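The other protein chains are all here in position, but one chain of the complex has been omitted.
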Amino acid sequence: MNGMSPIVQTVARFVKVFILLYGIYLTLTGHLTPGGGFAGGVVIASLYILLTLAYGKKFSLKYFPRKLAGSLDSVGALIFLVVAVLGFYFGGIFFANFLQKNYPGAEFSLLSAGTIPINNIAICIKVASSLFLVFIIMAVARIIDKKDGSKDYKQDQEKE
Amino acid sequence: MGIELIMIIILIFILLGAIIAVEIKDLLSAVISIGVVGFGISIAFLFLQAPDLAIVQIAVETVLLVLLIRATIRRDIKSTHSHINWAGLICVVVLCLGLIGFGYFALQELEFGKPAITRLEEAPSNHYLKQGLTQTGSANIVTSVILDYRAYDTLGEASVLFTAIIGALAILRGIARKKKGGK
Amino acid sequence: MLRRILVFIFAFITWYLITWPYDFYSGTFDLQITIAGAVVSLMAALILGEVFTSTRHKHNIFYRLFWGIIYIPILFYYIILANLDVLYRIIHPKRPINPGIVKVKTELKNTTARTVLANSITLTPGTLTVDIKDTGILYVHCINLQETDIKHATEKVVLRFEKILKKVFE
Partner (left out) sequence: MIFPLCFALFVVGLYCALTKRNVIKIVIGLAIMEYAVNLFLVLLGYKKGITLADAQAPIIEPVTNLDDFFMKAVDPLPQALVLTSIVIGLGVTALAIAICIRLYQRYGTFDISEMRRLKG
């Protein structure tokens, strides 16, 4: 998949900062305002999809390789699980909100609600990297028409 | 202008989009019509006081449209004109009509605008609404339900998403590996 | 380096606008959100560095800003003019349209300037930018094609915006 025209590239170059900030804003303030990890993750994934569509797959694979996406997917799930197990240790039950129980922050401030912002960030990382992984795996899969009418399937490999 | 009128207008709009998406021949047009359904649902969520859902729905719909267009573009635009399986069609229509009749009687009991939390005092949602801010410290009750009271659901969701993504990767990656090994 | 600092300032202002940590009624200032904004803006500047292109400008910043503000009413004027023109063509019983694609050439070098030019052409009803090449050739779809020659078409479609955009972006 090659890039699109210079108009799209220029507009994407200006818009990408706004999209990243909006995604992070949704994630970080998910416990105060509408939003949360799911919404922020999907917005950040769509930022990477926009960059892939505008600049071509080589550009986005250079900055965000497939292996890194797979690792981040696991890292998000691991953070979530580690927080859950820590709740088991400190609070007595799985997924206990031990930070809120022991060190409650001021209400309506960013550092409140204990483990909820950490879980939000973990889910954001997980959703963003999984959706980007699905998109990139579909973008690099290509079907070639052979001469005898059958179809061939090819997966573009990134350079190591 | 009441909420019923707004919802009926939005739902008729969504239904028109869905019927066009189902009945149109061209695949790309069908995919674009499914976008009408998704964005309409997003507006409906906004009117139903669910802003979290509206944000997620609008982002998910955009990603879904990109994926669907990626799958359909430049492929199989031609429509096939083989014979119609009349017996199967009649069975499906009878099934759908039966389902509509069933739904007509089942949905008569439900009343719009009176959720279970107004009838049952000890419903869990009442507890969440009353105690959510003091117990979890989260001002957004939906987030506190997702990540604190019902975090098991989110764990299950994460594993389902993980499985779906692994499945998609395995399906799209398979054949290259097989050909390399020699057939 | 200068570009990254610019992106940082830009992102920080945007963060401030969407979160608004200062409350006018109670006069409290939310320090946590401000610190988070600084961290997030630093991240954005490090990840997405190359937002602004670094080109040497001929004119100083105030001259460019002045012409940039002047450009907006002129664009609106042309949009209204083109609206009336398209309206005339629609309600005329004979419908005097002659659609087609014409090739025009721009002398602007900057990609941002080219983007603004292409979007201005698209915003004016009746003309639509279809594609743009690296050599500065634009393919424009017109509702009423009068000139097929590249030179005359350039004078008709591009030149009215290009005069001002040259002052803004060079």
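Lettered A, B and C in written order, each chain numbered from 1.
The rule is short, and it goes like this: a residue touches a chain if its C-beta (ideal position, glycine included) is under 8 Å from a C-beta of that chain, and two chains touch if they have at least 3 such contacts.
Computed from a predicted structure; not experimentally measured.
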- Could you list, sorted by label, every displayed chain in contact with the chain left out? A, B
- Interface residues of chain B (partner: the chain not displayed): 1-4, 6-8, 11-12, 14-15, 18-19, 21-22, 27, 30-31, 34, 37-38, 41, 44-45, 48-53, 56-57, 60, 63-64, 67-68, 70-72, 75-76, 80, 82, 88-89, 92-93, 95-96, 99-100, 103-104, 107, 110, 112-118, 124-126, 128-130, 132-133, 139-142, 145-146, 150, 153-154, 157, 160-161, 164-165, 167-168, 171-172, 174-175
- Listed in rising order, the chain A residues that touch the chain left out are 33-34, 36, 38, 42, 107-108, 127, 130-131, 134, 137-138, 141, 143, 149-153
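One rule holds in what follows: only the chains that are shown with their structure count from here on.
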- Where the centre means the average of the CA atoms, what chain is farthest from chain C? B
- Taking the mean of all protein CA atoms as the centre, name the chain whose own CA mean is closest to it. A
- Would you kindly tell me how far, in whole Å, the mean C-alpha position of chain C lies from that of chain A? 30
- Item | Centre-of-Cα separation between chain C and chain B, whole angstrom | 37
- Query: In whole angstrom, what separates the CA-based centres of chain A and chain B?
  - Reply: 21
- Item | Residues of chain A touching chain B in the complex | 26, 30-39, 42-43, 45-46, 49, 53, 73, 76-77, 80-81, 84, 94-95, 97, 100, 104-105, 107-108, 112-116, 119-120, 123, 126-127, 130-131, 133-135, 137-139, 141, 153-155
- Note on the structure: Note: in the complex, chain B contacts chain A through residues 51-52, 54-56, 59-60, 62-63, 66-67, 70-71, 133, 135-140, 142-144, 146-148, 151-152, 154-155, 158-159, 161-162, 165, 168-169, 172-173, 175-176
- Tell me, which parts of chain A touch chain C in their complex? 5-7, 9-11, 13-14, 16-18, 20-22, 24-25, 28-29, 109-111
